[in-house]
Every structure is written in structure tokens, then in C-alpha cells.
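So that we are looking at the same thing, I have put the structure below in C-alpha cells.
Complex shown without one protein chain; remaining protein chains in place.
After this line comes chain A, so read on.
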Amino acid sequence: MTITRREIIKTGLAAGTALSMPTILRAQTSPDDARTVRWVTDGELVVFDPIVSLTLAQNHALAIYDTLFESDSKGIPQPQMVGKWGVSEDKKTYTFQLRDGLTFHDGSPVAAADCVASIRRWGQVDVGGKLIMAKVKDISKQDEKTFTITLNEPMPLLIPLLASSYVGYYLAIMREKDAKLPPTEQVTANIGSGPFKFNQALAKPGVSFTYDRNEQYIPRQEPADAFAGGKFVKVDRVVTQYISDQQTAFAALQAGEVDLVQVPSQVLYPVIKSDFNLELEIINTSGQDMFLRMNCLQKPFNNVKARQAMLHLIDQEAIMLAAGFDPNYIHPVTSIFGNSTPYSNDENTGWYKKGGDPERAKHLLQEAGYAGETVVILQATDWPPASNAAQYLANTLRKIGVSAELAPSDWAGVEERRAKKEPIEDGGWSVFISDFTNSKFGNPISLPLLAANGVDYYGWPKNDEYEALRAKWVEVETLEERQALARAMQRLAWDFVGTVMLGQHIEPIARRKSLIGLVHVPSAVYPMWNMQKAST
């Protein structure tokens, strides 16, 4: 069994040929993707109905459905599907007329009855929607293109609430037969009237979803401005891909297999910046505000002094860095209305001190009569920033003599446990960490976190005086009046401390330079319209 030199050469040539074959094969199999955008999403789309879920269903809905009003970059509501609208002299009856030429993807025209059913379904889950429904006397169609909302009393906030798609549940206008399903049952038809059609045949759950340009869609003529304006689709197809491994997603971007990675790993920022073909871009102009909630029903945080201690203890910059965020993309948050919303203010923010104030926190805990009770911090191990922040928090608490324990689980475990109102010994909790898009903090009606009625959001703080002010939010008419209310609410909020802010971080997307025209929005829900490949 001797191997000759000739055989070695022959084998080498064969191996070389075999290795070079894939290049040829690849060239033959690469799709012509000049008008296809491949978009790596932040998570796996599993639920498609935006009224059932607040997850990636919102992105999906924004592509395939349209809505009545949308907010522009200044947060001002602008008509979208609505052509003309008006309000009666007594300010109780709103009349809406749909634009011409609106059709669903199955070819049927969008009718007033579809809007009525969609509003009613949305009104069962969205906090703002519920508020509208509580004041509604009647919603009914007047003719095929006209419908009215009649209220029991004037409600100046009606249009802003209808346009709050990026804050709460997306008011997707569905076909009447779909919108008649209960809001807990998923609509799986995926038939909207939006700028993209969902390509059911190419849907690969867990892998990719394909959205084709809706040739029948008639955009508004105004230029795109955040969610408002014309939804002009300049590509034929958008394929959203889920790549669970960040490194692989980045490699695919480098190799040109995908055009955009929605949330690139922060450790890759320097590499992205140094790659001539790639660019970081801030699409979500609002960023995310991380916060912690304390269980106000159980010791020690049933005592307001203990909650105030947490407010003084937190060093926002340190905790955001510990969470792993890039120092160039973090900011402290001192307003309950977040940073840069119309209602952000500096009322009662004397507690904020760069670096925190552990001594003051320790003193407040003593005043609260803290007797060594265990503080259980829910730690979402599958969400690294929140997991890191929880570890940092536990360590910080231990330093001032608090018996802090971490309760690690995945986010699903956190979600289940945070709903428990029982004491620690019975499976309860003391603290959990989460985040919301900063712009959501500008809407205390739709964001349950900003309620203090002891019901709406985990932690269950209760303050009647604050709630009375919040109730006025829908009654006042001008921005100045709401800003004054915001200051008053914040004065109380930082005294009873239902929430402790941990800071804001802004996450840029990574894209190939050939992909241009992305619409900037104050939200983590991203539009697919307007973008295009530079070569097309």
C-alpha cells in the first residue's frame, strides 16, 4: 500500500478543484437581491397579532396593516388612513372619512365597518383605548367610508390616543371578520391594507418571514416623518431573518448576506465602525429606559422610606456600565416622563446625585425600620444587560447591609414570578428590572408603568393624589396644561417612588452602507418603508 508522488499530486489537484467549486456554485445560487432587503430582527416573531401581543408583532403589524392616525417626529398626530375628519361643536362627536382607494391585500375595500370593529377590539386591551371606550357612547359607521365616535363628554386626548401606535398596542385596521375575534385569540390571516403584504408561502417560522411590496397601496403624498407621512415602498421585498447568534449575524452582514442587523452586539461596535462597508445608525431616536420596580405590597418596600432609599442608592451611570452598555450611548434619567419627551421635567429631582448616595440610602432604610428582611431580585439570565444590572444591584445593596438575594431564571420565569403578590417565603419577590422605549414615558395614560392605582403594573404602588392628577390628563386641552400636570405628578411620584430609573441607553442598528433612507422613529418598532438599496 505505497502512495506514489503522482498520486499525491493528483489528490492535491482534486482537492483544490473541490475547494474552488463552492465559489462557482455560490455565484450561481446567489439571488439577485438588488431590490430585496434582508433584515436581521432583534428576536423571533412568534405571535402575529398586534392586539394579542406587545412583542415583535408590532413590527409585523406596522408592515402589513395601516392605521387611522400616526405620530410625526414631533409627536403630533397626523391622519394616515383618514382623509377628512372633524369634531362637532359640543366636542363630543368625531367624524372620520377614509381616504380613497384603500384596499385590503385580499382585494376587498377598506370600509368604515372594518375601522369600527378594529377600534372596538383595540379598545379592549390598550390602556388608552380602554379610556376611550369608557367615555364612548357610540362608535358606528355612517356610510361605507365614514364612521363616527360619539363620546359622553369631550375628550381632547382622543386623537393623540388613536395615534399612539408606538406607545401601546398598535391600532391595526383589520377586516371586520378578523377584528371581531376576541382580543385574546390570535388573528392568523395576516391580511391588512398596509404598504407590505405578508408572503405566507415563504413564511419559515423561527427562520425568516417575507414581506412583498403592496402594489395596490396608495401612500399619502407627504414625505415620511417618523410614523406619519407617505409610506413609500422603494424595494420589492423585505425578508426579516432571525439569527440567534450575534456573531453569525454580524458575519452575515460583513459578507453581504444581510443588509441590516437591528441590534448588533455592543462589543462589535468598534469592528463595525472600522469596516468600510458598514455603518452604525441610530434609528430609534428615543432609546430604551431601564428601570426597577419594587414590590410595594411586601417588606421592606411596603415602606415608602425603603423605596426612597433605593432612589438615593442607585448610581445610574455605574449600573448602566455594569449592564454592559457602551458609555457613548447611555444617559441618566431623572424624570418619570423619561428624557426628551414633551413632559420631561426636573421637578423634585434633588435626590439625583452622580455616583448615588449610599449613606443617605442607609439612613433611610434605618428610618424604614429595615430588620434584615431578604430582598429577592429577579434576575433574567437570558437578557444579559438586565442580568448584569441585577448582579450589580445585589452587590450595591449588600454594601449598605441589605440581605440581597438573586433569583435567576429566564425572562419567562421573571414574568411569571413578578405577577405574584405573596411574601418572599411563598414565592414572591422584591425587585425586578425591565425597560421600555423612552418615548413611551411621555404618555402616562397608555403606559401602565406610570399608573399608581395599585393594579395596573407589577409592584403595585398606590397613590390616590397622583391618580387624581393622572385622571386630569385626558381632560386638559393644551400642551402647557399637561406639562404643568406632569410637574405635579412627578413631584408626587418621586416621593412615593413606584419606580426607580436606572438610565437610558440608545442602541444603533448596523447596516451596509448600500442600504439608505431608513426612517427614524422614537420607538423600537421600525418602519420598513422609504428605505432602498443605493444601487437601485
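Assume a residue touches a chain if its C-beta (ideal position, glycine included) is under 8 Å from a C-beta of that chain, and two chains touch if they have at least 3 such contacts; residues count from 1.
Definition applied: contacts and distances are computed from a predicted model.
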item	value
Absent chain [UniProt protein name; select from "Transketolase, central region", "Phosphate transport regulator", "ABC transporter permease" or "Thiamine pyrophosphate-dependent enzyme"]	"ABC transporter permease"
Contact partner of the left-out chain, one of A:Val125, A:Ile218 or A:Leu297	A:Val125
Residue among A:Thr36, A:Gln254 or A:Ser514 that touches the chain left out of view	A:Gln254
Per the touch definition above, residue among A:Tyr458, A:Trp473, A:Trp494 or A:Trp529 touching the missing chain	A:Tyr458
Contact partner of the left-out chain, one of A:Ser88, A:Ser108, A:Thr188 or A:Gln366	A:Thr188
Candidates A:Ser73, A:Ser409 or A:Gln483 - the one touching the absent chain	A:Ser409
Contact set of chain A toward the excluded chain (per top definition)	1, 19-20, 22-23, 25-26, 28-29, 44, 46-48, 52-55, 57, 125, 127, 182-186, 188, 204-207, 241, 243-245, 247-249, 251-252, 254-255, 257, 382, 409-413, 415-417, 419, 434, 436, 440, 447-449, 456-458
